[in-house]
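A short worksheet on the structure shown next.
Excluded from the complex is one protein chain; the other protein chains are retained at their positions.
The block that comes next holds subunit A.
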Amino acid sequence: MFMIWKSILKRKTTWVLVVIIPILFGLVIYPTIKDTVSQVSVPITVVDQTDQEITDELLNEIDEEPFQVSRMDTLDLRLLSTGEAEAIFVFNDNMEANILSGQTDEIITWYRTENSYVDGLFKEKLASALMSRVVRAEAASVVTQYKPEADWEEVYEYGLRYFEPRPIFEMKFEHISGVEDRSATVDESGDHLLFILLWLYISMLIGYFTQFLYEWRADGVLERLQMVQRSGRFYLTWLIGVFGITYSIFLMATQLMEIPVVKWAYLIPFGTVLIYFIFFEIVKKKWTMYAWMISYSVASFVIFLLADWKIIESDWMYLFIPTWLLV
């Protein structure tokens, strides 16, 4: 029975699909997706009702990779629940004046949710940018108080040389709770995109192997096998081979991409192979089967992403096999 696999493996297409494509994926597509995902991963919203100059200054100073900062002039907390903002920082009016006079209470309000993880880093950067200004202002004030002839501006510019920075301001921390749970964290949603691509690939691969069953049925090979022996063993050989290949790829890929696979998720390749096999049994025409399976795969892709974003949360979504990852 190994012969049927010999026949399959003798085809170049098989090697392209099973070996070349995963390698290409690993070398080209995977790093690209990983990068893009981490680049756009932390959306931060800054609200400044009076559009102050100091806001520009501060934001320019902390304009760095993982954050995607958008500026608004009104506070909209819904952004937190929809996930459009990981956190919202509200810059109060007269911020510059407050900083220069050493008035550091409540100059910024910080809104976040239970699911905000990396916004703390943004807070740190913002804090250090603010702190250097506060420290220099205080230094200048102290110096000019005792040495009236000193130039305030000059001392302010060089203030950092005389004073060790210390945490002298605190931000008011306001925790917004009761916000919809977005368990898709920054890293995970990127992994999930990779996962659904992996599943689409596996699904296509199984479709390719199913094509042989159709071919052999059309050629009469299956009938012939039925004559000399039960075709059961033939199907078993096919199934074992397909399970072997899909599970190897699935387990290796999820390991490499560090996608956590738990309980039900282990059944994903199994379920996908089974669905193709059932289709083979009930759908007589190859192209009809492909039409169904392409529709199913596309639907699964969409449903998986919607389920991942918690837009769909009903049980029927588990009809679409990749969602088993989310159980």
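The rule is short, and it goes like this: a residue touches a chain if its C-beta (ideal position, glycine included) is under 8 Å from a C-beta of that chain, and two chains touch if they have at least 3 such contacts; residues count from 1.
As a convention for this text, contacts and distances are computed from a predicted model.
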Name per UniProt, for the chain absent here [options: "RNA polymerase sigma factor", "Protein virC1", "Carbon monoxide dehydrogenase" or "ABC transporter ATP-binding protein"]: "ABC transporter ATP-binding protein"
Option from A:M3, A:V262 or A:I282 whose C-beta touches the chain left out: A:M3
Full-complex contact with the absent chain, from A:Q49, A:N94, A:Q226 or A:Q255: A:Q226
Residue ranges of subunit A at the interface with the undisplayed chain: 1, 3-4, 6-7, 10-11, 216, 219-221, 223-229
